[in-house]
Structures are given as C-alpha cells and as structure tokens.
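See below for the structure under consideration.
With one protein chain held back, the other chains of the complex are shown just where they sit.
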Amino acid sequence: MGIVPFLVVAWIIVAGLYGIVTSRDLIHTIVCLIVVQSSTYVLLLGVGYVTGGAAPYFWDIPVGTRAVDPVVQALALTDVVVEAAVTALLLAFAVQAQKRFGTLDPSQLAEFKG
Amino acid sequence: MISAGLMNTLQVTVLVLVAAGATVVVRTRSRIRQVLALSVYGMLLAILFLVFQAPDVTLSELTVGAIALPIILLLAIAKVRKREQ
Amino acid sequence: MDQLYALSVTVPLVAAAALLATRPLFARHRRVLDLVAAGVSAAVAVMLGFLVFRTSGADSTYWFAGFRPSGGIVIGIDFEAGPLSAGLACLGAVLMTASMVFSWRYFPRAGGYFHVLMLTFLAGMTGFCLTGDVFDLFVWFELMGVSAYALTAYRPEERGPIQGALNFAITNSVGAYLSLTGIALIYGRTGALNMAQIAAYVSHHPPSGLIVIAFLLIITGLLVKGAIVPFHFWLADAHAVAPTPVCVLFSGVMVELGLYGIARMYWSVFGTGLGHRAAISHLFLALGLLTAVVGALFCFRERHVKRLLAFSTISHAGMFLAGFALLTPLGLAGAALYVTGHAFVKAALFLAVGIVLHRLRSVNETWLHGRGRRLPVTGVIFTVAAFGLADLPPFGTFLGKGWIEDSAAAPWLTAIFIACGVLVGGAVLRVAGGVFYGLGDPPGEDPQMAAEANEETGETDEGRQRTPLSMLIPAAALAALGLAAGVAAMAPKIAAGIEAAAARFQDQPAYIATVLTSAHVTRVAPPYPVAPADVTVGSVVTALCSVLGAAALALAALYWRRLPLLRRGYEPGAGLTVPIRRFQSGIINDYITWLVAGVATLGGVLALVIR
Partner (left out) sequence: MTARQRLWFFAIAAAGLVACLLWAFTGLPGFGNYPGPYGQEILRQAVAQTHATGVVSAINFEYRGFDTVGEEFILFTAAAGMSVVLRRLRKERQTEPVDEAKTRTIPATSSAVRIAALLLVGPTAVLGWWLASHAQTSPSGGFQGGVILASAFILIYLAGEFLTFRRLSPVALLDAVEAAGAGGFVAIGLAAIAMNLPFLDNYLPLGQYPGAISSSGTIALISFFVGIEVAAAFTAIIGELLEQTLLRSA
C-alpha cells in the first residue's frame, strides 16, 4: 500500500494538466482544472489517514478511540467550496467568451498577442 | 469489522478506479459526455473518501462534485450550444 | 487593541455583505455606496497604520477564538504582524481608498457590485498579509483571487476583459492548487499548519526532498501571483483590461503580495531548514533579474499604455524579488521601500491613464500623440509620476533601489538595475512627452493603429467635458505620497527603523518564539546590526544619470525617424524584441505549459543544490 495513494495523486495532477495543455475547448479546460484540484483532496485525506482508524465522530463510539486525522477533512471541505466557487465563476467567463469571440477554442481567443 | 486486508484491497481498488476516472474525464472531448464522466468521477471520489473514513467530505463531494457542478456545467453548455447553433 | 487584527479583515467583509443586501435601496443614491466603501477602506487603512505603529518595537500575535498554543502545538489560527506585514496591508488599504474615491465619478452604473468585490478584495489582501497559518494563507489568497478575477471581467461586453480574466483565473488557480499540494505535503510530514510550528520542525531536521518540494510548490502559486518569469504571462493580459481603479491595486499591491508571500515562506517557515543560503540567494537573484529584463524589454516596445505599465510592473517585480534574494536586512528593507514608492507612483500613473481614457477614450499611445495637451493637469501628474517610476531622487523608488544596490555591492547588479530603469523610465517618459506635450514626430499613417485606436469603448459614460476633482485629487495625492515616502525614508531614524523591521522579519528564531511561546507578551527587538544607508553623492549621481538616460531614450524613441541608427530596430512591427514576442501568445495552454516547465526547472535546480 504505502505509496499507492500518492502515486494516484501525481497521476491525477499530471492528467489534469495534460488536459488543460491539450484542450481545444474552454469548458474542457475548466473541467480539467476541476480534476487538478481533485488531486488535492486525495492527497489531503491520504496524508491524514490512520490505518484502522475510525471516522472522527464520537456520537456512538467513545472519545479516545483511534481515529483518522480530522484536520485534513476540514481542509478538504473548505477546498470543495473553493472548487465550486471558482468553477462557477470560470463558467460565467466561458459563457461570455463564447458570446464575444464566437468560439471557445483557446487558440482562437486572441485579443492579445505579443 | 472489516479485516485490514480487505480494507486494503478495497482502498487500492477504489484508488485505481479514481485514477482511471480522472483519465477518462480528461480524455473525453465531447462536452456532454465529459460532464457525465465528471459526475461518475465525483461519485468515485465520494466512495474513496468514505473508505478514507471521511463521511463529511463524502457528503460534500456527492452534493458538489457529483451533482451541483455537473448541473452548473450542463447549464453553461446548454447556453453555449444554443449560440453555436 | 489586539482586536484590530480581526477587525481589519472582518469589517470590510461585513461591509461587503451589508452593501450587497442593501444595494437595491440605494439605486437612486449611489453616493451612499461610494461613501461607505471609501470610508471602510480608509478605516481599514487607519487600523493597519495603527498596527504598524504598535508593532514597531516588537511583533505581536492574535489567536482566533482564543486558542493559544500549548507545548509547541498550535490548534487554532493566528495573525502575526510586524511593521512590514502590517505596512504592506496598510499600503493596500491606502491604494484601495484612493481607487474608491477615484471611481466615484468613474462607474456611473456600478450598481454596487463593484464596491462589494473591491471590499472582499481588500479583506483578502489584509488576511493574506497578516495570517500566520499556511492553509489560512491559501484561503485569503483564493478570496483575493476570486475577487480579482471578477473585477478583471468587470466590463464583460468587451473581448479583452473576458480573455484577460480567463487567463488570469486559470493560471492563478493552477498555481494555487499546486500551492495547496505543497501545504498538504508539509502537513503530512510535520502535522502542523502554523508557520512557526512548521518552522520549528523543519529547522531541526535535515532538508529532505519533501521539504524542498513543499517549499517549491507553495511558492509556485506566489510566483504566479508575483509575475516572475516564466509564470508572468497572465499579468499583462489581465492588467491591460481590468478597470483602471482596479489596475491600481493589481500593480500596486497584488503582485507585491505574491512576492511578500515568498519572503514570508522563506523567512518565517523554510529558511533555516533549507540551508544553502548562497545557492538559494543566487537562484532567486537570477529569477528576479531575468524577470526585470524581460519585463523592461516588453515594456519599452508596448504602445497600449495600460499594457506598458503592466509590463513595467513585471520588470519591477523582478527587481523586488532581487532585493529579497540578497537575503540581507538592507536588501529586504530596500525592496520594502521600493515596493512602497513604486506602488504610489504606479497608482498615480494608472489613475492618470484612467483620466485620459475617461476624457479621450483611448489608451493607444500612437493615437493619443499630442492629444493629451488638452489635459495639462493630468499631464503634470503623469510626468511627475513617470519621473518617479524612473527612480528620480528623492522619490521612494530611488532610495529603495539604491539600498538594494548598496546591499548587493555588485557592479553587474547595479548595471542590470540601471538598464531596466532606463528602459522602463524611457518608456513612460516617452508616453508623457508624446501624449501630453506633443513631442516627437507626429505618427505616420499606421493602418493597424487606426484600427486599434477607437476600439476602447471607454470605462465611463458620464460627461467627458471636464475632469472631476474626485479623479484628479487621488492621482495627485498618490504621486505626492511617492515623493513623501522617499523624503521620509531619508531621515536616518526612519531608515534605521525600516532596516530593523526587515531584520526582525528575517529573524526566524524570534518569529518562532513570538508565536509559540508567549502569545500576548510583546518581545523586545534585539539590537540588529543596522548597516548604514545614507544617501551618498555617488548614489544620487548614479540615479540622475539613470534618469537622464531614460529621458534621452524617450527622446530618441520619439524622434526615431530622424535617427537612422534607430530606424531598423525601432520600426513598428520590426523591433528588437520580435523574437521574444512570440512567447506572449495569449493562449492559456501555453501559459500552463510554461508554468509546469518553470516548476520542473526550479525543482531540478533545487534538487541539484540540496540533495
């Protein structure tokens, strides 16, 4: 097991970046950005995992039971909100870009060159 | 109680599925299909978080990653497509 | 008193929420919105100014919800302020106030959303400066980012703002997510998010790959924000199209905040742990100087005035980074003063350009040639600020740059600084001379220029027959502040104070002790060796030569048709910089490729240095 979750993290980051770099469509770019960000959840929860640990809720289990790290879960939650917010705003830009440029191909969006 | 070995297998399986899911999302170039792939990917992530003992994040990922974001994306795509026609 | 820490972030947030909720009530009374927004910014500036004053002797900390650390373990979030961090936040609030006043007559149809976004932007900047927690840093970084993306696209009916906002948002988001990856890595090793606690861990362990890469990834997002080559491409796209009052903040503080973040990460968290001071110093120095040169070259060949100023910001960002890279108190003090002086004069320049856009509906230098003579007062402000940007004594820019040069004591660094200063100063003085005084040959028939000239629909739609005082006063005040910053810093006491503050910023053991041991007990500043930073005749002469060089270059550029030597190199479209132009392609795919390449290269260099 050891390093498998982290290899998956590296794979997701590179896959997402590959998608952005080769993208011909801004909506595709935005979805790939979501993928890049999703790597951070896996990494966060991966580093905070404790083998055999319970979820950090002490409703029906006694306090002091071995549990996984709750802090990374709180961070991942914040991260999910950030993702939703940034994606929504980016999609608004994309909708406008389509109207202004008539295309969503990033290489055709050339208001600035040089 | 699930035995440690079974848990391990489960985790590795879900991790591999997540990696494959990310690849599929990135490689899908058709917009609608990509959104569907993203939704499935969100679902897989939610399952992964459950096996990582993070029910709170699972619930968020389900509501946001697998449902809300795909809906927002579909609406944006509908908007863009209407103009492209 | 300590509550000022929390108030300086939460007051703008509450004000933003209140303005959004009550927006429809003030549809007929926009002035109310304007006054509230400007008043809140001014209040934040005062609070932060007070914090600067209060921390002048020793840093202090504030623990949210009262969770003080115990036994070296931090469970809450803290704000930690010293004169440099509070001072930078204060600078942001001052510029915000000026922008708010400027936009009273600038956005007749602002409808309140503008104010809301500006206030959340202000809160993001303040939180970013003051926080002592790496994840909290990411949160405020993102708040600042989201506000900034939306502000960039404030005129969505045009093409430029949309493309600029997209490039800005995507590049910065990728940088931010890499930063978050770095934060997760360092958390996975140290089990801490508090900067001081991480620092305590890494300074007692040999530098491992994880620590090096975590440092690299965390600063990636900050390098993007700080527009360091090759992470800089988004900046010119975004700054050229954002509304002018927003550009003031982008160029004046947002970029500098990115660099501040790097300095914070190095000095407060990773510095001791990484070791290899000389190598790291050289690495950042190389990055900074490369950025300074690239920015200056692009700046000089630009004709779109806002874009020209944006490239000059890139060049300056490189010089600020070089100042930090010297890793000396004097270098950092110089960078801090340079940032301050630059922020004021750059803001004045942008506001003057805003007035030009308001009155003449164009920012194309060629088209504007001679037409600015109708705006004599604006012309004076622009020219004074342009000389400030060219580091004329006694502007703050002159002194700050001088300190960096003194600290480096390396002729080649001085030479590069002067070359960049001449190019950037030459570019802005060329604009000043051509636009406002009609110097130089009238522009020939340039078909491209004619097409571009009236493309700008302008940002305002009120009467354009006169310039409102609410626009002129902030611009003039900022130019004056740029001058005042330099004059004030000439006083030996103030100069020594800035240097002591810089030395304290670099004192990692003291930082750790302040945060981890005695939260509310203020610490007496140790006696740091303060290098003399007197203004010498030599430095003034050097600076004057540089300004004269810039002026000469500006004149040569204005009269280039009469100078056969220049014709080949300077002809539009066939300039010296054509080969590097291709890199600034405007395509987001390229920008992200460069970003990844930049991270990989830096990672490779760091790996070679620290094995």
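Going in written order, the chains are labelled A, B and C, and every chain counts its residues from 1.
In this text, a residue touches a chain if its C-beta (ideal position, glycine included) is under 8 Å from a C-beta of that chain, and two chains touch if they have at least 3 such contacts.
Model, not experiment: these values are computed from the prediction.
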item: Contact list for the unshown chain, restricted to visible chains; value: A, B, C
item: Full-complex contact with the absent chain, from C:Glu142, C:Glu256, C:Glu302 or C:Asp391; value: C:Glu142
item: Residue among A:Leu26, A:Val95 or A:Leu109 that touches the chain left out of view; value: A:Val95
item: Chain not shown: contacting residue from C:Ala6, C:Ala415, C:Ala491 or C:Val541; value: C:Ala6
item: In subunit A, positions touching the absent partner; value: 1-7, 9-10, 13-14, 17-18, 21-22, 46-52, 55-59, 63-64, 67-75, 77-78, 80-82, 84-86, 88-89, 91-93, 95-96, 99, 107
item: Interface with the undisplayed chain - residues on subunit B; value: 54-56, 58-60, 63-64, 67-68, 71-72, 75-76, 78-79, 82
item: Absent-chain interface as seen on subunit C, which is shown; value: 3, 6-7, 10, 13-14, 16-18, 20-21, 23-24, 62-67, 73-77, 111, 113-114, 116-117, 120, 123-124, 127, 135-136, 139-140, 142-143, 146-147, 149-150, 153-154, 156-157, 165, 181, 185, 187-193, 208-214, 216-217, 585, 587, 589-590, 593, 596-597, 599-601, 603-604, 607
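In this text, only the chains that are shown with their structure count from here on.
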item: Subunit A and subunit B: spacing of chain centres that average the CA atoms, whole Å; value: 10
item: Interchain centroid distance [CA atoms averaged], subunit A/subunit C, Å; value: 28
item: Chain centre separation in whole Å, for subunit C relative to subunit B (CA means); value: 38
item: Junction residues of subunit A - those touching two or more other chains; value: 30, 39, 46, 94
item: Contacts with 2+ other chains: residues of subunit B; value: none
item: Parts of subunit A lying in touch with subunit C, wherever the complex brings them together; value: 9, 13, 17, 20-23, 26, 29-30, 33, 36-37, 39-40, 43-44, 46-48, 71-72, 75, 78-79, 82, 85-86, 89-90, 93-94, 96-97, 100-101, 106-107, 109-114
item: Subunit A - residues contacting subunit B, complex; value: 1, 4-5, 8, 11-12, 15-16, 18-19, 24-25, 27-28, 30-32, 34-35, 38-39, 41-42, 45-46, 49, 51-57, 67-68, 73, 76-77, 80-81, 83-84, 87-88, 91-92, 94-95, 98-99, 102, 104
item: Residue ranges of subunit B touching subunit A (in the complex, touch as defined); value: 4, 8, 11-12, 15-16, 18-19, 22-23, 25-27, 29, 31, 34-35, 38, 41, 45, 48-49, 52-57, 60-61, 64-65, 68-69, 72-73, 76-77, 79-80, 83-84
